[in-house]
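A single protein chain has been omitted from the complex, and every remaining protein chain is retained in its original position.
The letters A and B name the chains in turn, as written, and every chain counts its residues from 1.
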Amino acid sequence: MSLFVASLGFGLLTAAVLALAAVGFTLQFAVTNVLNLAYSGVMIVCAYIAYAVNAAGVTIWVCALVGIAAGALISLVLNNFVYRPFQRRGTPPVSIVIVSLGMTLIFEFGTQAIAGPTNVSYSMSQGATLQAGSFQLTVAQIALIAISIVMMGVMHLLIRYTRLGKAMRATAANRDLARNCGIRTDRVVMSTWLITGALCGLAGVVFGMNSGTFGATSTDIFLVLILAAVFLGGPGEPYGAMLGALVIGMATEVSAAFIAADYKYVVAFVILIGMLTVRPTGLLGARA
Amino acid sequence: MVYYITTLLVYGGIDAIACLGLSQQFGVAGVTNFGFIIFQAAGAYTAAILSLPPDSANGGFQQYVLGWNLPFPLPLIGATLIGGLLAVPFAAIVGRRLRGDFAAVGLLVTAVMFNLLVTNFQPFLNGAAGLSLVPQPLQSVLNPLGSAYAWSYSAAAIVLAFVVYRFVRRLTNSPYGRTLRAMRDNDVVADSLGKNLRSLRTSSLVTGGAIAGLSGGLLVGFITLWDPQAWGYAETIVLFAAVIIGGRGNHRGAVLGAILVPLAFEEATRYIPPVPNDANLVPALQWVAIGLLIVVFLWFRPQGILPERRRIIAGSRGVGAAAPTAAIASPSVPESDAGLLDHVAAIPVSARSRYQGDAILACSGLRRSFDGVHAVDGVTLEFAPARLTGIIGPNGAGKSTLLAMLAGTLPATQGRILHRGEDISALAAHRRARGGVVRTFQLASEFKRLTVIENLLTPIPGQRGDSFRGAFLGRRYWGAQERENIERAKAMLERFGLEALADRYAGDLSGGQRRLVEIMRALMTEPDVLLLDEPMAGVHPRLAHQIGMLLVGLCEGGTTVIMVEHELSIMDEFCDPVIVMAEGRVLAEGAMATLRSNAEVVEAYLVG
Partner (left out) sequence: MSAEQAPRTVDGVELAVSELIAGYGGSPVLHGVSIIVKPGEIVSIVGPNGSGKSTLLKSVVGIVEVLSGTIRVGERDVTGWASEEVARIGVGYVPQVDDVFAPLTVRENLEMGGYLLRAREVAANVDRVLGVFPQLARMLTRRAGKLSGGERKMLAMGRALMLAPALVVLDEPTANLAPAIARAVLQEHVRQLAATGASVLVVEQRAKAVLEISDRTYVLTGGQLRMEGTPAELAASNEFVESFLGGSVEGLRAAGA
């Protein structure tokens, strides 16, 4: 029982990191129809950039901001110079997925070439451990969860109540009609990549903090979790991705309390394949 | 040095085999299997545990199942079989109607998960440490450490690669291969012409899987060890890179790609002296280079170094340029289509027996809804044999949906369909097509990267070479019939006066020419019910008239034609009876002249 309660804490942590990543991924798909599998590659690049700054003696919380900026910039460049040209030419989605896999290799192994193959860790203080029964988290871990919750709130406000959020929803729902409403969709798409890229960068740094130690290919498995969360909630549905992240995060960690920890990702895998074969539009999805 | 050269040769052979498997599966059949590498892994593991002694033999330092200590070549055969068998469950994922990129993601994730499972479950295949000390083929008779052994192994790998090349080429050049390419170009249309997509995809996955399994078995016999690191998902990307760079749909291109990508990048550079203090730099940069190659090639030369070649069958002088690129359709000048059918000759009558009953095709209570909206809302109709029936109605009246349900391309939500008195409601589109109910499509639906004559040959029923088995038996088995079929197709082209186009890519034709190819292609199946969805849309009026005359001729020959059309004048001239639809229902049925005096019809269709 205490194991179960303890696993809830880890579940929350995983869900927090996952939510940041999954919301960004699903919004990219919603607005541009690209399944950007290089997302985890960008995450790890940002984690390493933050590491470089961190190694120079800057506190990790400031480094996170650097990671966010890097993620936004890299994602924008990735779309403007890679995905968008391919899409404009009418490249079929499957080929764009192949392109995104090529980009994954470039990001991950480019990082490895520069930073070397050994795993790295941020230098950061975990702070005191807070305990309630067998449920325990460090201050830093609570901060991570808080950051994620705040970011989800920010995304909610952005999507629901800002002009940009409205424009993003319109562009996702019907790009041509959005243009007929006078919405400059090219700018909306660029802003979307900036925002989702920022989320991706933050997710990368938070992933690094949460993992303790990470290497250039550490996010490969994490991509499976992202995809599971995204497809569970419905591809293109930001709220679905939040829900999916919570379910997948809890399911993987809680299951780890009962089956061998090495197999915890299998739960995500089963959910993902199940959703793909039974209901590819996801729990909250309406998109075909 | 000898070791270096023989290693390169062995790897070259093995990579070529794997790429040929992928080339057949992805390049020819269009199945994007991002989990391809796990078939190679399955082959390697199978060969290893079949040739290893029981795991207790070595003091139990590694754990694994089986351990049957089988002699060569049984492990290699087992590797091939298991590679093929493993493909069957995968077909369940690809076989469903799923967005191509979603299915590809599903397969990629499956590959990652297989790796994770094998890594973490030690009793099965020794987990992360992998298997080592795998016996080499014939090591009890030959000395595996000698150079003669290394040379023999290289020779064997290259000979096997050649055998596999001949094998996939045999498949691809057969009518079966033509069907696979047709499915790659447009699966829905292939389905409607009687091709069973599920079995075609399954057989492609099994073929590719078995070949990958063979390559894995060969590999583990040479390097004697195999662990989860050897088959990360990135290895699949390497093979895709090879096939894309070499040339999709061209098996020589796949071999070239195998030499250029996995061999040149991974193996030939194996002995580049490591950069001091950074042993990992070169391998990492190789990966980066492979990523770059994929992106650069897909942008600058998506067809690869050796593009799929056009197959000249009719041998006409038709000037065929290079492969058509999807983006650039040849400019279609409507006027040039006007006289396309000026020299049309009589079309041969279907060999199917003439139906003697009242209604060769009938439907009752047919319904179809999309998201709660009834596109077709309870349609009951009977179609008399050997008549040209027209269906008209405003946009969105449900005409095309009705046609699609009759042909089986869309399942009906409700209702029954009878063909020659037999209930065909539950039959898939390809089964109905084989039974004689064949449709065409409103939008261009030619197989773009098949030539015109290949388009015509594809749907012919009962082709001996149009199955995996037939293709495998080779040209001697199906060649004679194929020659007859080619003559039939040529005759059809001549009747339409289009023989000069026989060897052109269908994707390069003008709009009117493509329409005709589609009609000819449907006729090659000798349908007894031909369902046409706006066959004259967008064609020159004179050609439209000629198509109408042709259809009338078909009906006189005994074929039943049901045609959705927009133009009232065409209905007037050719169709009797005419069915008027509006809002998913049948509004009226009868001769056009009578319908014109029906106020309700005029209201619905013309006035609103």
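We adopt the following convention: a residue touches a chain if its C-beta (ideal position, glycine included) is under 8 Å from a C-beta of that chain, and two chains touch if they have at least 3 such contacts.
Just so you know, these numbers come straight off a predicted model, no measurement behind them.
*Asks:* Touching the hidden chain in the complete assembly: which of A:Thr185, A:Ser218 or A:Ser255 does that?
*Replies:* Checking the options A:Thr185, A:Ser218 or A:Ser255, the one contacting the hidden chain is A:Thr185.
*Asks:* From the listed residues B:Arg170, B:Arg387 or B:Arg596, report the one that touches the chain absent from this view.
*Replies:* B:Arg596
*Asks:* Can you name the residues of subunit B that touch the chain not displayed here?
*Replies:* The list for subunit B reads 328-329, 331-332, 334, 371-373, 394-396, 537-538, 566-569, 572, 582-583, 592-593, 596-599, 601-604, 606-608.
*Asks:* Spell out, residue by residue, where the missing chain touches subunit A.
*Replies:* So the residues of subunit A touching the unseen chain are 163, 166-167, 169-170, 173-174, 176-185, 286-287.
The criterion applied here is as follows: only the chains that are shown with their structure count from here on.
*Asks:* Taking the mean of the CA coordinates per chain, how far is subunit A from subunit B in Å?
*Replies:* 35
*Asks:* Enumerate the contact residues on subunit A facing subunit B in the complex.
*Replies:* 35, 37, 82, 85-86, 89-99, 101-106, 108-110, 112-113, 116-117, 216, 220-221, 223-224, 227, 235, 260, 262-263, 265-266, 269, 272-273, 276-277, 280
*Asks:* Please name which positions on subunit B make contact with subunit A in the complex.
*Replies:* So the residues of subunit B in touch with subunit A come to 32, 34, 92-93, 96, 98-106, 108-110, 112-113, 116-117, 119-121, 232-234, 237, 240-241, 244, 278-281, 284-288, 290-295, 298-299, 302, 326-327.
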